[in-house]
Every structure is written in structure tokens, then in C-alpha cells.
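So, subunit A:
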Amino acid sequence: MNLEGKQQIWKDYQKEIADDRYFYARSCIRQTFFPGSEWAYLDIMKNKLAKDVIDDPRHTTCTGIGYHSDIVPAETIMTVVARHFALMTEAGYENMTPSCITSFGIYTEILETWHHHPEVEEKIREFLWKATKREFKKPRNLAHTSDIIYKFRNEIAAQAKYKLVDVHTGRPLRGVDHIGCHYSKMFPTKGIGGAEFPAVLSGMIYAWGGDVIDYPERRHCCGFGFRQYLVMANRGYSVANSKKKFESMQPYEPDFIVANCPGCAMFMDKWQYTISEMEGTTYGQDGYGIPVLTYEELTALVLGYDPWEIGLQMHQVSVEPLLDKMGISYNPEAKFKNIRGEDIGVPKCPTYLRV
Partner candidate 1 sequence: MINFWGYSISETRSINYDTNDKSMTEYIARVVPSSKLCIGCGGCTAGCTAGNLTNFNIRKIQMLMKRGENKEAKEQLQKCMLCGKCMLVCPRGVETRKMILEMLNYIKTKLKS
Partner candidate 2 sequence: MQQYEYTNKIYYDHFVLPFTIGLVVLLGYLCVKYYKWIKSFPKEERKKIRKGLFSFKTIRSGWEIFRESLLHHNIFKTNPMLGYMHMTFAFGWFLLIVVGKIESMVYHTSAFNPPYFAIFFRYFHPAKETFPHSEFFAFLMDLILTFLLIGILLAVTKRFCSRIFGMKKTTKQRAYDLLILTVLWLIFPVRFLAESFTSGLNGGGSFLTHNAGNFFSGFLPLESLSYPAWWLYSSLLGLFFLLLPFSRYMHIPTEMVYIFLKNWGVKQGKEYNGFSEIQVNSCSRCGICINTCQLNTSCNINDTQPVYFFRRLRNHEEYAQQAEDCLMCGRCENSCPVGINLNAIRQSKRPDILRVTKDTYAYVPQPEVKPAKVAYFAGCMSHLTPGIIKSMLQIFEKTKADYTFIDEKAGVCCGRPLALSGNWKAAQVVMDKNLQMIDASQADILVTSCPICYKTFKEDYLLNIKVMHHTEYIDMLIREGKLKVNALDLKTVFHNPCELGRGCGVVEAPESVLKQVSQKIPTVYDGKKSLCCGGSLANTVIDATQKTKISSDTVKAYAAYQPDIIVTACPLCKKTLGKTSLEIPVKDIAELVAEA
């Protein structure tokens, strides 16, 4: 791997990211499965980077899951998204930052559609007005929240309490950067580093002292695909995709996987359990599986947040081996306790995957 060659490509794919004043759009999957992630993101933005982020409780799902499952028509999703823009406009913000990759892809797609077909935009403005009596301005800047973290990766590195380095050996930790398909595969110029060698997550890893694994199935989809996962008969296909990736990355002995798409993080985490139960195969070291983090969680760990405070106990694959390597101290007793010290329940022990 020739890093200079990659950097040459990265130079070609730089995009404009706003400095401040972000309108935050939450993700259905992220807030359900990794609730600590979005909290951590907002906390980092506000308290560590001192940025103005508005998290408007009135915004809804973008209906992307329904749209990609052929349930929600294009006009509907556009109108829903238009409402988000209206909320942003009303709040006096111009920079849209969705947390979800699907949303990011949809926003991009809708803005592109309107760009090429102004008549559609007109129609949607009309729909929105009829439905809600709202008007909107299109965002001046659209960036995924991982783009924001990428933008401030060096500032974060400056405040970091931990580095992505094995404290016992001094070896940089090997991270797998998994980019959500809808981040840049549909519109390569909208992603940092383009579609072939996206730099958004690897940029963070490098900035925080880690190393990135470039394994053959790097570009492959995690297998989520709404229609694949939602229909039970297709789930075998979905899990086969993740398996293909795990088998391809395994020889590189990754220490962790980081994803910018909530769906990817969820599936790469949960499918490891499924594969182990189905086939008795585990990946990673010593049967623990490969820890899968969202980029918010990774950022929070680097900045010294408590692992249980950012919700790492919600993961299927245990993160403790990674915490040990990074030298992060944590209280094993507190893992399945809430803030008030009450038990939140302990998951059933898997057959093969070590916890």
C-alpha cells in the first residue's frame, strides 16, 4: 500500500464543511442501538469543541428505511426532509448535519434531484406548505456528523487522554474503517476521500495514533441493506456479506472496527454473534470477536469518556479487550448498572463468543 498514492486521491476529494452552527438530525438506528453515541457527539461538540449544535426534538425520522424498502414514495420522503429543512430554517441554522448515513445519502440525493429538477423542488415546497404551512431554505452546507469529527480530528487529538496505541507494546492499534455505502458510493464527490479510498474514518484513526487496515473486502457492504435485513428470507444474504468482510479482515488481526453508519456498526457487531452461533466461528483475538465502535464512541474513548457512560455495554462484542489495550480504566462492576447504580439486566451468555 502506497500511502502517497492514497493521499493523492484524498486531495482530489475534499469537501467544504461548515465551521460552526449545526442543525443536528438524529438517526433512528443509532439512537436505538447506540444511545450513548449521539449523546457523546453532542457533548463533545458542545463541551469539548465549543460548537453550536441544535438538537431539535421536533424532527422525525427521514423515513429512509421505508423509502429504501419501497414503502415510502419519493414525494413523501422529500416532504419529510423538507420539513427538517424548515425546522432548521426556522431555528436560524444553515448547516445540516445528519447523524445517519442513510439520511445523509437521502439529503444529498434530494438536493441533487432538486438541483437538476427545480420543478420537483417547487412541488415539494407546495406539499410542505399544504401539509404544515412551513417554508424552508435549502441548507448552505450538508455534512455528515462524521465529516464534522473528521474536520476537528486534530483539535480532538490535542485534547485526547488516550491514543489509539497499545499501551503495553507501543504498537499503533489496527483499525478497520468501515464506511456506510450511502456515504460516498452514490455521490463520490460528497465524501471525504471519494468512494474508493474514503478518508473520513481513516483520517480520524491516523490522527489519533492508530493504523488503518486496508483489506481486500474493504469496500464491501456490511450486508445491512434494508430489504435484505427486514425480510427474514433475505437475512442469510445479509449476514453472508458481513462474514465475507470478517474473513477478509481477519488475517490483518484488527483491534477494532469503526463505522460511520449506524446500521453498519449494528450489523457488524450483532452478526458476529449470529455467525458464531450458526457456525461456531469467532473473529478477532481469543474468541472475543472484533469490537465494533461508532466513530462517536471512538472519539469519546480517545477523549477519556467513561465507557459505560457512552453506552459501550450495549455492544454484542465485548469492548474490554480494546479498552485494556488503550489503557482505559473502567469498572467491570458498573457495566450493567445505570447511573443510579441499579441493575439494567445482563445479556445471556453466547455459546461461542467470549464476553
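Candidate entries met the following condition: all candidates are chains of the complex that A comes from, given by their letters.
By definition in this document, a contact is a pair of C-beta atoms (placed from the backbone, for glycine too) under 8 Å apart; a residue touches a chain by one contact, two chains touch by 3 or more; residues count from 1.
For clarity, every value in this text was computed on a predicted model and none was experimentally measured.
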| item | value |
| --- | --- |
| Candidate from 1 or 2 that touches subunit A, complex-wide | 1 |
| Candidate 1 contact footprint on subunit A (complex, rising order) | 232-237, 239-240, 243-244, 274-275, 277-279 |
